[in-house]
Structures are given as structure tokens and as C-alpha cells.
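Just one protein chain is left out here, and the rest sit where they should.
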Amino acid sequence: MDQLVAICIDGVIYSSWLFTSAIGLTLIYGVMKILNITHGSFYALGAYTAASVTGTLLARGMEPLLSYLVLLGSAAAVALIVAPFLERGLLRFMYVKDEVVIMLITYACFLMLEDAIKLIWGVDPYFVAEPYGLLDSFEIGSLTYPNYNLLLIGIAAMSGLGLVYVLNRTRVGRLLLAVIHDPEISRAMGVNVDRFYLVTFSFGAFLAAMAGAFTAPTLSVVPAMGVDIIVLSFAVVVIGGLGSLQGAAVGAVIVGLVRSVSIHLAPELELFVIYFVMALVLAVRPRGLFSIAEARKI
Amino acid sequence: MKTKLLTLVASFSLALITTTSQADENAPIKVGVVTFLSGPAAGPFGVPARNAAEITAELLNAGKAPAPYAQKGFGGAPLQLVLVDEAGSTTTQVTEFRNLVQRANVDVVIGYISSGNCLAIAPVAEELKKLTVFFDCGTPRIFEDGSYKYVFRTSPHATMDSVGAALYAKDVKPNAKKFSGINQNYAWGQDSWSDFEGSMKQLIPAAQVGTSQMPKLFAGQYGAEISALLASGSDIVHTSFWDGDLEAFILQAGPRGLFKKSTVILTTGETAMYKLAAQIPDGVIIGARGPFGVFAPNNELNKWFSSNFTDRYNVPPNYAAYQMTQSFLGVKTAWEKAQAANGGKRPTPEQVISAFEGISFESPGGKVQMSLGKGHQAVMETAYGMTKKVSGKMTVEKVKRYPAETVNPPEGIKSADWIKNGFKK
Amino acid sequence: MSAQKEPSRPDESSLPRADSSVTTVLTIAGAVLLLSLAAPQWAKFLLTIALAKGLVVLGLLPQMRTGLVSFGQALYYCLGAYAAGLAAKWFAVSDLILMIFIGGSLAAVLALVVGVLLSRYRSIFYGLLSLALSMILYGLLVKTEALGSTDGFNVAPFTLFGYRPEQDSVRNVMLVVVTTIATVSALVIHRHLRTPLGRMTTAIRDNEIRLEYMGASARRVIYVNYVIGAVLAGIGGAIVAAAVGHIDPEMAYWTMSGEFVFMAILAGTASVLAPFLGAAIFSAIHSFAFDVSPNTWQMILGASLLLVIVFLPDGLWSLFRRAERS
Partner (left out) sequence: MDLIVSAEGLNKRFGAVTAAQDVTVGIERDSVVGLIGTNGAGKTTFINMVTGYLKPDTGRILFDGEDITQLSPREVTRRGISRSFQIAQLYNSLTVIENITVAISVVLDNADQSGFFSFTDPIVPGFEQRPHEVANMLLERFQLQAYRDRRAQILPGGVRKLLDIALTLVAKPKVLFLDEPTSGVSAQEKFGMMNMVMGNIRSQGGTVLFVEHDMEVINRFSDRVLAFYDGRIIADGPPQTTLSDPDVLKYVVGGHRAKG
């Protein structure tokens, strides 16, 4: 019983973390058809910025509770500075190219950003543990969980629901759906597609950076922390169906729960879980659970 | 691209020329230094080790080392370092090693943190007949599965860490009922756990295994694992986590009260104890993979090394740094012994090797004996202790030292078998 | 060779017949071999690895011509290496050719099965599924402590037709063997691409529906190309295993597959020689970057890839075409 509860809680916590980390990827793919490897870089950038900035401010005697805003702020800063630079300066000239080629371009950028991060922050780890312990904790059975986890769940829920709302309930959202459906026609109809791409990319980057920023307090920020997150979020969004928000959510929940089950019952298997699920889902549904149907060719 | 190729060829031909000047006594000795300069292992091991290599070479060249290392460089000849990043696949590393030896024409290679790389490099070093000294990598397999002429390891292998940890666990919790582990799911983590588990079965036969968590390397998120550990109700929790994973584990386990519930053993905890002084409570068992850092003896050599290192880099040297300097001093000892035997002339690699085999020398970490693997594998004493904050400053108390022969298998017996047979000599 | 005339396009209309490219390939191969035999040891090794990896990239070429990029080629690269390594470890197989054969065949066996599934996939999903599969192999190997987990294990020195080459001639023997295999494979692929089946590869990328309306099975074409790719990857892996003398699960990790795609894009898919150029240049850049800036080599690597994609969309091979035209 106790274990069942633990499995569920751990699963949910991990799922929400996965979702926050992956949602930006699926958003950018959904709109721009770019499988964005720099997603990992933004995750790392977010974490580094958050850790260093928050750390310094706290050292300067900032009110600890403000640190959450700082985390958010640093994520925004990263997105606002780096993302437009990348999209306007490079990617927009590449949209004509093949999906895979664009993916490789982002891979190249990822490599360079890896070293850039190293040049800026060095290789020593950064910590900003305060926000994690700040919010007290709750008990379930014999287990203690810091409330910070609830915050993470909240963030995941908000960013997910927020996006769904914007897409389906606002004018901008409908225009965006039009752009997704057919960029050319939308452009012909006077929609500023370029701006939509810029905003989407920046926002997707922001989501990645935010995931990094809010993960930072729970771990030590070290070089190459962005590498694993890439494949992980790829797996999640692919399971759910590339470009689908609810898909990403479902994918995250599936992976999260399966993982936590295996950890509690069969720790040995943890290593494969994600890829097994991914391969399994793809084998049954080649385009993922919530795949978007292809338009007729003739 | 073409120009780059040309540069390669050019650098090669240059190397050719430099080799001709080998004969000259005080020509610089080229030392290839291979450690992680990028990737997750750079911060905790790679870069401190590189720093140690640089400052050691510098001090030796300046002749600013205490006895018995007062002589300049190696036997009077200055040292010249060639750095290589250890990142990338073993294929890459083997390629780069060959480049070091045959293109950069180094006289000796000191390096390698990853056991995989050590295993891969050893036969190549034999093929190229190049003196190669591993300074950090842990796996006992190198000299237990193979036997090499040109390869040495001046740091003790990982078995010592697990056996030491188990011995200490027995000393502090002689009647533990349950012990668990959380180790990274790759060779280092798997070996560390199986050695620890094996030793515990010998030392505290009554104790049962609660759970053995094996998260993916660099997973970063250990919420579920920690729940499992908490639920297991273990008296002792063992982890060989290092670097980011170790720190993340501490950060996540602390608030959830794992350190209160169980006595946690961090076999590489020394690398994190200062950084996370605020998060590590008292009573956590930490090790330093040998008598390094906080466990280093209070002797001249240690004062010299740690003070110089700390002045230069503003952080005390961690065990990776100690091990790097230890390698340099080991080679220096062998080199100068050989040179003396060679009537003061620069010794041939073969002479250095025969001098190196089985010697013992002093390092900032204490006495090092090359007594395993036919005199190619070092053993040292090891030490474990418990964290204790003294006026907010992180220190260790209840330090226990275990002599080399109690924590290392005797020559010719594989670590695994040695543990299985109850540490019989 | 004639395939150079236009990038990523089969040449002219002639269906399989001996053509000028055979001689071209042979001459180039010969030249490479002669030059490299004179080269320093380290360069020989660099080239051996480059050619072996070039084989894997060559295996990617037909797939990429159909517009499909596998991000899991490392699956067969690693499988081939382990097959060869285990043959040596368990059955004391030491003959280089035999090891290579075993590596290639095992890859083929798996591909014949997996290919049935994978040939249903298109665009990015083809890549992602293959990636997942290679990561599963990675996981399995990491779990098998008997095989040294992530540390992997060493492969004993090889023999050739019963004799063990001298320490200093090992590199040469290796080089000759690899160059021969590479040459043969290049010619085989070149010919394959000019058979009726091969002709359809580019057609699939351009307009699969039209091809189906001509009565062709795109799946079959993709299946065949997939298996070919697997075999070449297996061979490449086996060679690397023998050359490096050590294998570990890293060979199946996604970054490895990324490296292969990297090489492929670098040189382009215009010619069956391009993959080898790509592999060689990549290794050169990599080694060079390691050399000049051990702390920021990724920067150099990334930048060079970016430059090539932006300024040479058809890969470095297009340089040769320009040279030819002018």
C-alpha cells in the first residue's frame, strides 16, 4: 500500500518534470517542424543562469522567497537573448532545407553552445539549493516530500494548460494553428509567419530554460547536463506524437509511471524503460499516440 | 579542411625533428597528460587533475619541491606538458593516444580517469612500447586480467574503496540488520556495489540487502530511488556516486531525511564535502578513494602540495589532484633511480620501467607501494571518516585508517575471489 | 566518376553496365593506399578508423538517397564490433577476415528482421525508431557485467590467414585489408544504385506515391537499402574492434549514430566515395581540434559542420564537381 502510494507520487513528480522539460520541444516541432537539439542547450543555459544569478543574489542577502521569481526571470532572460539570435540569425535561412538537415544544424549549434557554456561558467558545478528546501515538506506514510515538488507539478500543469488555452481560445492561437496547417497560405493571407516562428522558437526555448532553471535547485549544475535531456524529451514527445501537446503530457505520464514502477519493483530494468516504451509505442503507432494526420498528397 | 590536414602533417614532421634531439641530457621531457577537460567528469576530476599536473610540473621544473624531489624536473631535465581531452569514445582515445606517442612524440603518458579508457589504452601502450601511467581509473581488471610491461598505475584500485567502506560500516554499525545501495548503472557503479555487498556479507553476515538502486549515469533525478531507499528501512546506504550525480543525490536526499534515517556512506564524498558543507549533515561517512585530501597525512610533502595548490587555484586539492601529483612523483622517482643506475645519463624507457617496478615512494598522500600486478599496481592505506561541522566548518571525525594489506588483495589473487573467500591471504 | 555530375542523383539513363567509375574508384583507392603506406604510423591508424567509419557512412548513403536518415546506425556498428569481439573472446576466432564476416552477417540477420518493421516508417520517425533500437542495445550491453558493462573488453590481436603480422606491420596489413573492403563495397554500392532497384531510391525521396503508381514497392526498396546499410555498419564495427583492440557499449550510443550522420552530411551523398572523404575529414578535424584546443574542440567541430551545411549544401564532394566543371 505504502509502496503503491510512493510509486504514484514519485511517478507524478517525475512525469511533471519530464513534461516541463519536453513541452518546448514538441511546441517548436509542431509549429516549425524543427526537431530542435539546442533544446538541451537552453535547458543547460537556463540552469546555469538560474544557479549563478540566484546564488549571487541570495549571497547579497535577497529575500529567499524572491528566488523563485529570479529562477523564472533567468529563464526568460536566456530565451530573450539567445533564442532570437539563433532563430533570426541562422535558422530562418534554413527553413527551406530538409527536416533532418535543420536538425543537424541545431546539433552543430548545440556543440558550440556546449563549449560556450564552458567558457562562460567554467567546469566547476554551481549550486542553488535554497529554493528546494525553502517550502517545507509534506509526509505520506513513512515518506517525506519537499513541497518544492508540488511547485514543479504546478509549473508543468500551468505551462501545459496555458498553451492549450492560447492555442484553442485566443485569436493568436487560431492564427498559429493556421500557420501550422499551411505556412504558405497563411503568409499569402497576410499572416506574419516570420514573427510567429520567432515567437514560437523563443517561447519553446523559454520553456526549456525554465525546466532547467527550476531543476537547478535539485541538483548540481555541471557541463553536459543538457545532453541527456535531449534524448529523454525526444522519447517523451515521440511517444506522445511529435507536435502534440496532449501527446507530450500522456508520454510524460506513461514514462514517469513506468519508470517509478520499475524503480520500486525492478530497479534493474530502469535503464531501458524509456526506450522500450518508445520502441513499443512506435511499433504499434508509427507516428506516436496522438499523431497529427498527414494531408492528402494528390 | 585541406589546410588543417596540412597542419597535421606539418606538426608530424616537426615532431620528427624534435625527436632527433632526444640524446641531449637536459632536453625537455615531454609528458602527455590526458584527463577530462570537457563533459561531466571535467569539473570534479579532470580539471583539478590538470591543475595539479600543471602546478606540479611547474614546481618540479623550478626545483621547488621538498626532499626527496628537490632535483629539477625529471633528473634535471625540465618537463613539458601536452594536454589531451579524455572526452569521446574509447576509439577516439586510442586514436589520440597514438597521436600523442607517434605525432607529439611524448616520452611518457600520464592520465586516464575512465576505466574503459585505461583498459583500451593498456594494450596500445604495449604495442607502441611507451611508458604509460594511469593516475585515477579504478577497475582492478587492468592488472588482474592482463599483465603489462609499459603500463603502471600509481593509485590503488577501486576494490580498496568498497572494502574500506564495509570495514568502516562494521566498526560504526556492527549489528546492522539491513543495508542498501544506490550506484550508477555502469561498470564503476556495478563493481563498487558488488564489492561492497560481497564485503558486507563477509563482515556482517546477519545483514540483509534492502534494495540496490541502479539509476542511469547522469540521471540527475533521484526522487523515486530515494523513496525506495527510505522505504527499505536500511541501517546503511552505500553509494559510489561521484560528481554531479553525488551532489544531486545529496541535495535531494537531505530534505527527505535519508541521512537521518540511515547512515549513508559516500565513497567519493570528499569531492563534495566542502561544496555542499551546508547540505551534508553530521555523521555521514565519507571517503576519498585513499588517504587523500582531508585524510592526507600531515607531512612536509602534503603541506607543500596542498598549500601551493590552494594558493594558486583558491580551492584545496581533491583526491583526483592528489593522484595526479602522485603519478608525477612516482615517475620522477623511477626516472631518477634509473638515471643514477645509468651513470647520470638519460635512461632508456626500459631502464625507467625496470626501476619503476615494485618501488615504493612518498607522495602527499603518504607511502605508495607498487606491489601488485608484478610491481605495476600501487597499493596504499585507505581512510574513512564521519562528517562533523566545527563552528560551521566542515571536518571529519572518527577517522579510521586501514593499512594497505587489509584493504587490498595479495599479489596474484583477483579482488572478487579475495572478497568471496573472506579476505584470506 | 559519372555520379559526380550532379549531387545526390543517379547518373544518366544507363541501367547496370560496367562504366568508367569502376576505374576511377580503383585508381583513387590505389593512390590512397600507396600514399598512406608511406604515411606515419599514427596517420595510418587514423585512416584505418576513418575508412572503417566511412563504410558505415557508405551504408547510410542509399538510405539518405531515399530521403531517410537512420539515427541508429550505431546499432549495427556496435553489433558488428561485439560479434567480432565475442567470436575472438569465446571461440578464439582471431582471423581478421573471419571476424569481419561474422560482424557483417550478424548485423544482416538482425536487419532482415528489424527491417520489416522499419521499412514502414518515413521521415523523422524512421530515424527516431532506429535511434530507440540502438539505445536498447546500449542498455542491454551496459547491463551485462559479464562483458564488462560500460568498460567493455579488449579484443586480442588479429591474425590474417593464419599468420600474426609483426608489431610494426600490423598497421599496414590492417590498412590494406580495410582499403580493399572499402573499395569493393564502394563499387558494389555504386552498382547497386544503378540497378533498377537502386534507381528507385531517389525516386522514393522525390515522389513515393508516383512510384507506387508505377507498380513499384517503395517498402521493398527501403528494406533492401536498410539491410545493406546494416551489413556495412557491421563490417565497419568489426574492423574498428580489431583495429582499436577494445570495444564498449558507447559504440551503440546515439552520439555515435550522430557522428555517422555528421560525416554523411559533411561529404554529401553525391558519390560512393564521398562517405570516405567525409569520415576522413571528420577524423582530421576532430583530431586537429583536439590538438590545437583541447578545451574547446566541440566549438571547432560544430562550426565546421555549420559552415559546410550553409555554404556547401551538397557537401564537400560538390567542391570536386565545381573543380571538374571549371
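Just so it is clear, A, B and C label the chains in written order, and each chain counts residues from 1 on its own.
Just so it is clear, a residue touches a chain if its C-beta (ideal position, glycine included) is under 8 Å from a C-beta of that chain, and two chains touch if they have at least 3 such contacts.
Just so it is clear, the structure is predicted and the values come from calculations on it, not from any experiment.
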{"item": "Residue, one of C:Ser94, C:Thr202 or C:Ser318, that touches the chain absent here", "value": "C:Thr202"}
{"item": "Contact residue for the chain not shown (choose from C:Ile28, C:Leu211 or C:Val310)", "value": "C:Leu211"}
{"item": "Full-complex contact with the absent chain, from C:Lys89, C:Arg191 or C:Arg321", "value": "C:Arg191"}
{"item": "Positions on subunit C contacted by the hidden chain, ascending", "value": "6, 8-10, 12-18, 191-192, 195-197, 199-200, 202-203, 205-207, 209-217"}
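The rule is simple: only the chains that are shown with their structure count from here on.
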{"item": "Arrangement of touching chains [line / ring / star / complete / other]", "value": "complete"}
{"item": "Chain pair with the higher count of C-beta pairs in contact (A-C, A-B)", "value": "A-B"}
{"item": "Subunit B residues counted as touching two or more neighbouring chains", "value": "37-38, 185"}
{"item": "Residue list for subunit A, restricted to those that touch at least two other chains", "value": "114-115, 118, 227, 268, 271"}
{"item": "Subunit B partner contacts - residues on subunit C that touch it in the complex", "value": "40-43, 45-46, 49, 142-143, 145, 148-154, 167, 170, 240, 244-248, 250-251, 256, 281, 283-288, 290-292, 294-295, 297-298, 304, 316"}
{"item": "Subunit A to subunit C touching residues, read off their complex", "value": "35, 90, 93-94, 97-101, 103-105, 107-112, 114-116, 118-119, 227, 231, 234-235, 238, 242, 268, 271-272, 275-276, 278-279, 282-283, 286-287, 297-298"}
{"item": "Complex contacts: residues of subunit C adjacent to subunit A", "value": "67, 69, 117, 120-121, 123-125, 127-129, 131-133, 135-136, 139-140, 142-143, 209, 254-255, 258, 261-262, 265, 295-299, 301-303, 305-306, 309-310, 313"}
